[in-house]
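First up is the structure itself, then whatever we jot down about it.
With one protein chain withheld, the remaining protein chains of the complex are depicted in position.
A and B are the chain letters, set down in written order, and residue numbers restart from 1 in every chain.
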Amino acid sequence: MLLIHCPYCEEERPELEFRHAGEAHIARPENIAEIADEAFQRYFFIRANPKGVTFERWRHIHGCGRFFNAARDTVSDRFLMTYRVGEPKPDLRKIDRK
Amino acid sequence: MTQPFRLPTAGRLDAAGTVSFTFDGKAHAGLAGDTLASALLANGVHLVGRSFKYHRPRGILSAGAEEPNALVGIHRDPARKTPNVRATVQELYDGLAAVSQNRWPSLAFDVGALNDLGAPFFSAGFYYKTFMWPRAAWERLYEPVIRRAAGLGTAPDQPDPDRYSNRFAHCDVLVVGGGAAGLAAALAASEAGARVILADEQAEPGGSLRFEDGAFIDGKPGWEWAQQTAAQLAARDNVRLLTRTTGFGYYAQNMLGLVECLTDHLAAPDPEAPRERLWQVRAKRVVLATGAIERHMVFPDNDRPGIMLASAARAYLNHFGVAVGRRVAVYTADDSAYAAAIDLKEKGVEIAALVDLRPAPQGAHVDEARALGIEVLAGHAVTGTEGRLRVHRVNVAPVNGGAPRRIEADALVTSSGWTPAVHLFSQSRGKLAFNEATQRFLPGQYVQDAVSVGAGNGTTGLGEAIAEALQAGGKAAKEAGVSKARAKVPNLEAGSTERWSSGMAGAAPGAEAGRKAMAFVDFQNDVTAKDIRQAVQEGMRSIEHVKRFTTTGMATDQGKTSNLHALTIASEMLGKPIPEVGLTTFRPPYTPVTFGALVGHGRGALFEPTRRTPIHAWAEAHGAVFEDVGQWKRAWYFPSGGEDMHAAVARECRTVRQSAGIFDASTLGKIEVVGPDAARFMELMYTNPWQKLAVGRCRYGIMLREDGFIYDDGVVGRLAEDRFHVTTTTGGAPRVLHHMEDYLQTEFPDLKVWLTSTSEQWATIAVQGPKSRDIVAPLVEGIDLSDEAMPHMSVREGRVCGVPARLFRISFTGERGFEINVPADYGLSVWEAVWAEGGKHGACAYGTETMHVLRAEKGFIIVGQDTDGTVTPDDAGLAWAIGRKKTDFVGIRGLKRPDLTAPGRRQLVGLKTFDPKTVLEEGAQIVADPNQPVPMKMIGFVTSSYWSENCGRSIALALVENGSHRMGERLHVPMEDGAIEVEVVPTVFFDEKGERTNG
Partner (left out) sequence: MAEIARRMSALEGRAYEGPGIALTPDPPASRLSLRAPEASLSALSKALGLTLPDKPKTAAADGSRAALWLGPDEWLVIDEECADLAALCASVSALHSAVDISHRNTAILVTGERAEDVLGAGCPQDLSPTRFPVGAASRTVFGKAEIVLWRIGEEAFRIECWRSFSDYVFSLLEKAAREA
């Protein structure tokens, strides 16, 4: 069981309190009703699923209830950092990948 | 009952503590404190099992957790039959009943031993090669036969009656292993003020001090120091000492799994007490003091009962007071086995010979052995052994040629060196490093906050190990951030006369390449040195392939005694150095863990929460049959007077439409949406328009996912401009709230609105039927129930039975209907009042089945039954619920996808069977032409199907391709006994004009 740092509770909490919520930094288009099929496909269906550092959403569902973002290495299964919703995607070069 | 091999002058057990037990039905005596293995040996029993593949007689190899051979069944009672228990760790209790395994008809005469004669054919890869053809025979013949012949022990055929427990625990320093090093580390860490957990797999900590009689710590004999230190630690508030507890898994971020055995050593355990407890420990720092495991020698016929590890013979002698034989031979390639010979000799056991593979062993231990009159045969090898059920002769020859000798002996103890137990370190993803000088894998690079100490870290001297552990314990406390770290690391004087040298790994002379000898590497899986070589010859290059081809190291002992031997032999064959060949991966669990321990409390009633409504007790008292809906128990139907389900549901359905019915709808999900932007948020989450919904009115809402498919539905009431009472499906409540929170927090964070689950704040009582208003009216205060004041699809706040209530005028039956919401603790009392009023009007209580039938008669869908995540509002005939003028809602774009707007999609229709009495099966497939060849083209399926008492016939809903254009068409539902003809009809079967909501 991992420990995950919740950026709202400001401490590490057991994984059992969290739920994964898919890839991060995919904004719903403002004019979603108008976009073309290809744009909708990119928005709704296509995910990066990289080997290595991935940016993903989590929710502290059995804690503060907040959604937040995380950078996690899918190879080592390490959380590199977590940050609040609305904060910019962190610069990969500045993340300590250990 | 005598114990002929128990020595009065040796061991620590109390001779007065006699305990009786049976092995294969034969009664024996042992002593309190014995393991099953030591008690068997005290009685001269070496033959305890048959090997897995060849059914060769096997004895006791070790005195600990690494035991590959001595696996027995422990039978407490018919439900408590534990197979594959290592006799070396099973503590003896009075009345213990053990049976041998893997033999028929008896241990001494086993028919399966014929496999041994066929051994030349059963070599590595035999199964893979032999049972390939004919293909069909695998399933019918080979697999059943092999399955019957294989396997270890027999599983009990009754449910496990024992209880198991779980604890999450947190500490500054977790010390795994309570030998000398572990105790010292725990001592130092706890003295520095750290919260310490010390886990040791034995009943009494002490580790190898159990047999190392030459050890002195702090001026005391090692074992005595260990017991005093353990007691001292246990008394400390900041230490939790867990004995009989094995650290079996090292997981991410310093979480370790430990299993504590609580009752397996007791003669009459308290049935309330858990048998085992799983500890999930999160430690800031971990000290691994897991010790080292002795390896056997790999030589021809090295598996006869009576052949065991030298350290095991010492443990049986020095701790249990048991001689493993009367005339014992020793075979070694290192120094430590000399102590076994010396200890045995000093206790009066005859040493037949000490065979040392090394040409010129030197040192005080050699001199001492010789001085005691032990014949040391340096530069000799054991080339074979004799004895059917127990070794009685050892064949010895000089390595460099010369006359062989046959030496009579009833036991042979061997040692080829010690393998550090790096299992947990490796599981922590730490990198092992091969030490060329000592030919061992040792902890190299750490990935987690851990440190290894003592023999597990390759530290061989007792004094060095204690010093290292004390330092490590103090440092771990400091690193864990313990403030009292001013504490000085304690100092302990320790010394030992024990001798250590690196020994050898791989095959000894007589088992070299080209020899046909049965020289076992892995006893439990019957893998010989020859098998490993054959695997390489047949093309296996990676140790992982060698392992899978031969199954070496894959038995329940995971090759604790054998892996380094196998690796060494493979590397010789491959012509590559050991570190290049590499080790196979260590995986949890270190020793077998019961499913019970992993499940913990989560069985029976605690498997998962069973949720009951406030009205549950009433339904139970009134004979309801319940169905599971998610975690909820819901009243399914209320049989009365011997009715079957069909009759009860028919009566309930009739009664609702004739007078009224009362239904517990408390499980419905409820979400309160509050804030100035509540209506805007609702517009985004549901397809419907909400801005203009008047306060006090309700609307049926449909929620989509972004892909355009129906996700949930429910009636929503507007309580105020800024407050909505949203209902969801029973099963959908948590995910709908999660879905709404997701959009609110991450896509529309500027909206001033909040969501609160009120599912359980309200008990919901539906009163449906022409008499519903008459029933409700006497209970309601402050709400005008006239059709003018409170029309269908409205909501009012007031009081019911004197308590605050939200009263909805809504209907899921098509009848006039109300849903009374009262605070949950009042639910039962209000229900009883409604029931009493209902009784005056001939109302019944009805369950979910009647609810389903009545809604189907009206063509109302149930999300998840009539939809499956690929159904759009249009498919479900609900296009009217989409706000056409809306420019955004979740799913608006998905609905425009080409596939979702294409003609011919599956659409929800009604089906009538031509024979009105035939009720279709839900899930049945629908075809246009029943006479087409198989596989037929399926054009749809039945989603809901019932007997409708009110229609006097069966009714069904189905999703059918282009269904809305097929009205009146005849379709077919092929079943095993012929196709059923159906007519496509509209989805509303009853009261097509919808007049009864005001009826």
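Here is the rule we use: contacts are C-beta pairs under 8 Å (C-beta built on N, C-alpha and C of every residue); 3 or more make two chains touch, one makes a residue touch a chain.
Keep in mind that what you see is a predicted model, and the values were worked out from it rather than measured.
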Of B:761, B:865 or B:962, which sits in contact with the chain we cannot see?
-> B:761
Of B:348, B:778, B:791 or B:999, which residue touches the hidden chain?
-> B:778
For the full complex, which residue in B:330, B:369 or B:833 touches the chain that was left out?
-> B:833
Which chain A residues touch the hidden chain?
-> 1, 8-11, 13-14, 16-17, 62-66
On chain B, the omitted chain is touched by residues 163, 165-170, 195, 272-274, 277, 280, 282, 601-602, 605-606, 608-614, 632, 672, 674-676, 752-754, 756-762, 778-779, 781, 800-803, 822-830, 833, 837
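Basically, only the chains that are shown with their structure count from here on.
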Within the complex, which stretch of chain A touches chain B?
-> 1-3, 14, 19, 21, 27-28, 32-33, 35, 37, 40, 44, 57, 59, 61, 65-67, 77, 85-86
Any idea which chain B residues touch chain A in the complex?
-> 168, 251-253, 255, 280, 282, 706-707, 738, 741-742, 745-747, 749, 887-888, 892-894, 896-898
